[in-house]
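Taking it in order: structure first as structure tokens, then the write-up.
The complex appears here minus one protein chain, its other protein chains still in place.
Labels A and B are assigned to the chains in the order they are written; within every chain, residues are numbered from 1.
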Amino acid sequence: MSLGKRIFQILVLVAFLFSGGMFLWQALLSNPHLLPLARLNQPLPVFSAPSLFKPDQKITEQAFKGRATLLNIFATWCMPCQLEQPVLMDIHQHYSIPIMGVLYKDQPENGLQWLKQRGNPYVAVMLDPEGKLGMDLGVYGTPETYLIDQNGIIRYRHIGTLSMDDWQREFVPLIEQGSHTK
Amino acid sequence: MKKRVFIFLPLFFISVSYSEAKYVFNTPQQQQQFQTMTQELRCLVCQNESIADSQAPLAQDLKQQVYQMIVAGKTEAEIKLYMQARYGDFILFKPPVQKNTWILWALPFLLLGIAAIILIKIIFSSQRPIDRVSSRKF
Partner (left out) sequence: MIPEIGLFSLLLALSFASAQVVLPWVGVKKHDKSLWQSARWFALAQFIFTSIAISFLAYSFLTDDFSVAYVAAHSNSHLPWFYKVCAVWGAHEGSMLLWVWVLTVWMTGVSFLSEAKHHPTIAWVLIVMALIAIGFYGFILFTSNPFIRLLPSFPTEGQSLNALLQDQGMMIHPPFLYMGYVGFSLAFAFAMAALIEGKLGYSWARWVRPWTLLAWCFLTYGIVAGSWWAYRQLGWGGWWFWDPVENASFMPWLAGTALIHSLFVVEKRDRFKGWAVVLALTTFSLSLLGTFLVRSGILISVHAFAQDPSRGQFLLLFFLLVVGISTLFYIFRAHTLSAPPEKVWWLSKEVFLLGNNLFLYVMMLTILLGTLYPLVLDELGLGKISVGYPYFNSVFIPLMVPFLLIMGVGPQVYWRETPTSVLWPRLGGVGVSVLAIATLAALYFPPYFSWGLWIGLVVVLWLFSNTAVYAWKLKHRTIPQWGMVLAHSGVAVTAMGIIVTTLFSQEHDVRMRVGETQTLGGYEYQWVRLMPLQGPNYSGVKAVFNLYQHGRLINTLSPEMRTYPEQHYSNPKAAIDVTLFRDIYVALGQPLGSDSWSLRVYYKPFIRWIWMGGLMMMIGGLMGFVGRMKHEPR
């Protein structure tokens, strides 16, 4: 076998091992269970949910037009949601972006009591007792936090408890980017 | 000869939080469709199970949704599209045939073709004529 052919085979081997190794190495560091956002860069689905604080009023996707919003899916039975509550309060106090909440598969009384006890970071809370709105969004666990831009387009989703760090790293740059391209 | 007999129990919903609602269908085809569809959709919480098998609450919600769509007469394709729009391709156990799965579906048969070509090449690459007298059995 000629030297050239050998060198070619060695190069193929190295290429395979390197690329295969890179893929698998990267995969070791990422979480295979995370789902990407199916509705990314799509408008919010059409919905009409009753408001927690004003029960005879309905909130629709129109409420998300005009300025960037955060949409937070939470439930009182959800432990990680309790952990992110202070972070949401922080964001509510120090950032101008309004936070809309969705009370997911829970009773309104529980939600009211919860917010009374822990403080209310939301400008409005929608009720989703059956999880229908959640399903339309593609919610598969709680908590989830969505970034909606001023045109009602879903831009980003964070899965799991939101920490201040996550907020700074993931949301703030996107919001700033969005406000510059107005 | 064995006969297939299906008996449907009357449906009654129970409001215990961990209960499983039982679904009533208009035709056995719908029942079959439900069974098939729920086995083809992946549970997003217990991700190695189908929504048919999973006990997770989200799986129950999705099953309910599939049930409602079947009774409303939606086709399998419509139900799949509905789920894909919300959860992406991941929710389908069967990868859709599209741009990013073209290789996945084609490669096995391409490989078989390549193997066949290799085999043919090897058969033709030998030089010496065969010595019929000394060919051995088994």
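Brief remarks on what is shown
The definition used in the following text is that a contact is a pair of C-beta atoms (placed from the backbone, for glycine too) under 8 Å apart; a residue touches a chain by one contact, two chains touch by 3 or more.
If you're wondering where the values come from, they're calculated on a predicted model, not measured in any experiment.
Residues of chain B that touch the chain left out of view are 1-5, 7, 9, 14, 16, 18-20, 22, 35, 40, 42, 47-48, 53, 55, 88-96, 100-101, 103-105, 107-109, 111-112, 115-116, 118-119, 122-123, 125-130, 132, 135-138. Listed for chain A, the residues touching the missing chain in the whole complex are 1, 6, 9-10, 13, 17, 20-21, 23-30, 32-33, 35-36.
One rule holds in what follows: only the chains that are shown with their structure count from here on.
Per the touch definition, chain A reaches chain B in the complex via residues 33, 35-39, 105, 130-131, 135-138, 140-141.
Listing the residues of chain B that touch chain A in their complex gives 44-45, 47, 57-58, 61-62, 65, 84-88, 90.
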